[in-house]
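One structure is given here, and the rest of the page talks about it.
Here the complex is missing one protein chain, while the rest keep their positions.
We call the chains A and B, going by the order they appear; numbering starts again at 1 in every chain.
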Amino acid sequence: MNLNVIVHAGISTGTILLIAAIGEILTERAGIKNLGVEGMMLLGAMAGFKIAHETGNVWLGLLGAIFAGGILSLLHGLVTISFQADQTVSGLSLTFLGTGLALVMGEGLTGLTTPVVPNYTVPILSQIPYLGEVLFTNHNLLTYFGYLLIPISWFFIFKTKPGLHIRAVGEKPAAADTLGVSVYRIRYLYTFIGGCFAGLAGAAISIAISPGWYSHLTTSGQGWIAIALVIFAQWNPTRAALGGYLFGMLRRLLLDLQGPAMLLGGRNPFFYNHNLVFFLQMMPYALTVLALLWGSSGARRKRLGAPAALGEPYVRGERGL
Amino acid sequence: MNPIEPTTETFAVEMKDITLRFPGVLANDRVNFTLRKGEIHALLGENGAGKSTLMNVLMGLYKPNAGSIFVDGKRVSFNSPRDAIAAGIGMVHQHFMLVPNQTVTENILIGLDEPKFVLNLKKYDQKVKDLANQFGIQIDPTSLIWQLSVGEQQRVEILKILYRGAQILIMDEPTAVLAPQEANELIDTLKGMARQGKSIIFISHKLNEVTAVADRLTILRKGQTTAEGITLGGITRESLASLMVGREIIFNLHKQEQAAGNVVLELNKVSALNNKNLLALRDVDLCLREGEILGIAGVAGNGQSELVEVITGLRECTGHILLEGKNIANKSPQASIAAGLAHIPEDRIGVGSAPNLSLTKNVIMKNYDHEPISSDWRINYTAADLRAKELKEQYKIQAPTIETQARKLSGGNLQKLILARELSSKPRLIVAMQPTRGLDVGAIEGVQELLLEERTQGSAILLVSEDLDELLSLSDRIAVMYEGEIVGTLNQKDADINTIGLMMTGSLRGDSSCSPEEQTTPAQASAEEPTSEQEAVTTFTEPRQFDRSKIVPMHRPFMESKREDKQTDDEGGE
Partner (left out) sequence: MGLRLEFQKRTEDHPKWLPAATSIGAVLLAFVISGFILKSVGADPLYIYSYFWTASFGSWGSISDVVVKATPLLLIGLGSALSFKMRLWNIGGEGQFYMGAFFASMVVLLPMVNLQTTPKIVVFGLMMVMGMVGGALFGFIPGVLRAKYNINEVITTLMLNYIAVYWNNYWIFGKYSDAGFQMTKMFPKVAWLPRLADYAKQYKFFSGITLHAGVIFGLIAAVIVWIILNKSRWGYKITLIGDNPKAARYAGLDITKNIILVFMFSGALAGLAGMAEVSGVVHRLQERISTSYGFSGVIVAWLAKLNPVAVIIVSILFGALIVAGREIQPSGVSFLIQGITLFLVISSDVLLKYTLRIERTGKHSKSIEPEAALTEEAK
């Protein structure tokens, strides 16, 4: 067990959650709750893997994954924005649909190999003591993309005009509508973008950070954890990134706990009784619930909440217009 | 058409033969409307006459089925508000269209071409400030909307329009939410803007207000124009009223003088927080007797909702609330209901009813666990249907059947449904919040008559309303709320709009005591000594002595805590 390894690996795997969570933040900030992240990620992972395998080009794979997630999310948009269906149920069905599509189309991919997104060490930055080693050495290119994504998405949401419009549409769609901002267009757009991010997050698993296609085990609930992360992060990309990285490190720590025979000066129970590892495997999910519990009391203390119109279909003419 | 009008005049706006059909409703039927440059033109009509719809057509929110619109003499066809804004038209909606957790400047910048991408808020804060100064409007561009009072929010709405360079302003019932003095201020501001060349459409259903502000007026009734662009000279209020309603309005409610009986409701030093954890009720003392209507006046957001919620058990509080001697503070809504409380909530669809459920299921909402509806774990739906049928008949609720979903009822009929449910339980205390808002004239009279009937039968009624005319005509006493306090209580016969208005803005404090006999006007209060009888009922109310020095300046005790909250805004994060 080495702290540097844990931090390094945590940042790596945390990137997957970060990408998916930031996509979902953009969608939810516009007032659309898309619970189909898991399905979109799995479809993205499959599409990325399949395309990269068949074309031999990993970049086409990434593109395909982004596209696959985006297209799937448009179905959610159609049903919830145009048909005003319940967003929770629609998101669930998106998960089923994405999973089904990924399994059917991904038949026979298990065990194949593809080109993967390369790792890279940043020349000068990697020389910084400690930080250079864990942040800028031998990381996947998508991890660096994740670094850039954090400030860019924060700036985009809070400091630009499109960001202002997203927030307005998610908080009070009628206000945006009366000022000529098309609520439907914005909601469709950011549902699509959220889907693209989820697709990319899926591909980040299958052809970049932990390559391979293991049918539905490829994502193993990370889409749901990403959604929990959004709530935990109170719809703020910076907090989501922090949470994602922490979560990644925790996973790695739990994995590494199984290794040594001695732990904290005593016999390591996980080493001697391998069945106890099931409890370690349980931890990420249990911690997600605990994080939500902790986050909810924090949100209550600071009186922060979800975007006010989250989950509400917008129909012109209802309530005050 | 007005004969003195030159036919060649270019109007700021001209709407011809506008027809708009909604499923089952003809909202506008060949409506004509013209607006001259630099005038204030009142658009008058009852609720539901089609005024707002017509203006939404002008704003490009709805496309008319027929008719044409000219702006500055040019034919236009707006597909969205964006087009209308580009043509120089802006609207202040009755319900403000502001994003609560964004700043004033951010709200103003939504939907504009400039800034192009990056929001440089500092630069635009200054621009907003300059614009506000130009029209004599006071506002801090960096405050968050939810921190502002209703009047301030309205100013933001007006700035939003002016910032877009609008020449034509539509004000949808702008005074409905203001205290009388604030309303006068607003009217002055509007007149000033008209002098600077803006053309203003002023939507209203209040006759006296219209006569004070408007150069010309157009009246709608049931979607049709009954008067178009008439000037006010030589027209009586009565004839205006009949153009608006189509018959003589009789505002003589059958309210008889009657002595109030025993105390039904007592509030003793009740304080409560609002949803944002700020103090919204501060040491409220109240008392209400049998056969008495106590009106609560105040500008929206001064604690009225919270007052109603603590009494009805929906909000936690400190202090005592005694209903017939039983403390119901911090008990469940069920406890208040059991103690004989009926509640007519402000939000009929959101709180008062279950919109997708049948009339029957809405009617039994509060007595589903009593005989004859239910005696054990079962519900006897036959008995429930019977009850629903009875009430539908008795209260003349117009609906196809008792199976009809509540959301399919019109506003007036839904209110009748709620009243039927609440009043049929023979309540001791009725808490009614804005019971007539949004209803048409016929329905309003019906609701008011029902409340007066309950008063005759000895119920105590707490009536919260923003409509001062309604309060003055129904109440026996009127208590005025300002920033969570009762700043004074007046007898109906001593109350006048001006005094109430001063109290509503916190500029005047009066006496607040319980006994109606001892109620005095503020000017007399200092001379009066509390009698022994008064002491008996007001053991907890120290009658505040009126004194001219108490004409306190506007103060905002919440301000400090509000400012702190700014840090919790999203952007305050990492």
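Note that in this section contacts are C-beta pairs under 8 Å (C-beta built on N, C-alpha and C of every residue); 3 or more make two chains touch, one makes a residue touch a chain.
Note that the coordinates shown come from a computational prediction; the quantities given were computed from them, not determined experimentally.
**Student:** Touching the hidden chain in the complete assembly: which of B:Gly197, B:Gly325, B:Gly350 or B:Pro372 does that?
**Tutor:** Touches the omitted chain: B:Gly350.
**Student:** For the chain left out of this view, which of B:Asn274, B:Asn330, B:Ser410 or B:Ser424 touches it?
**Tutor:** Candidates B:Asn274, B:Asn330, B:Ser410 or B:Ser424; residue touching the omitted chain: B:Ser410.
**Student:** Which listed residue, B:Val76, B:Leu207, B:Ala227 or B:Ile379, touches the chain dropped from view?
**Tutor:** Of the listed residues, the one touching the omitted chain is B:Ile379.
**Student:** Of the residues in chain B, which ones touch the absent chain?
**Tutor:** 21-25, 27, 47-48, 50, 52-53, 56, 61-63, 65, 94-95, 312-314, 332-334, 336-337, 343, 345, 347, 349-357, 361, 364-366, 368-369, 374, 377-379, 381, 404-405, 408, 410-411, 437-438
**Student:** In the whole complex, what residues of chain A lie against the chain that is missing from view?
**Tutor:** 35, 39, 75, 78-79, 83-86, 88-90, 92-107, 215, 221, 224, 227-228, 231, 273, 275-276, 278-279, 281-282, 285-286, 288-289, 292-293, 296-297, 315-321
The definition used in the following text is that only the chains that are shown with their structure count from here on.
**Student:** Mind checking the centre-to-centre distance between chain A and chain B? Centres are C-alpha means, answer in whole Å.
**Tutor:** 45
**Student:** Could you please specify the touching residues of chain A with respect to chain B in the complex?
**Tutor:** 158-165, 167-168, 171-172, 174-182, 234-236, 238-239, 242, 302-304, 308, 316, 319-321
**Student:** Flag every residue of chain B that touches chain A in the complex, lowest number first.
**Tutor:** Of all residues in chain B, those touching chain A are 56, 59, 61, 80-83, 85, 91, 93-95, 97-102, 106-107, 109-112, 115-119, 160, 276-277, 565, 568, 570-571, 573-574.
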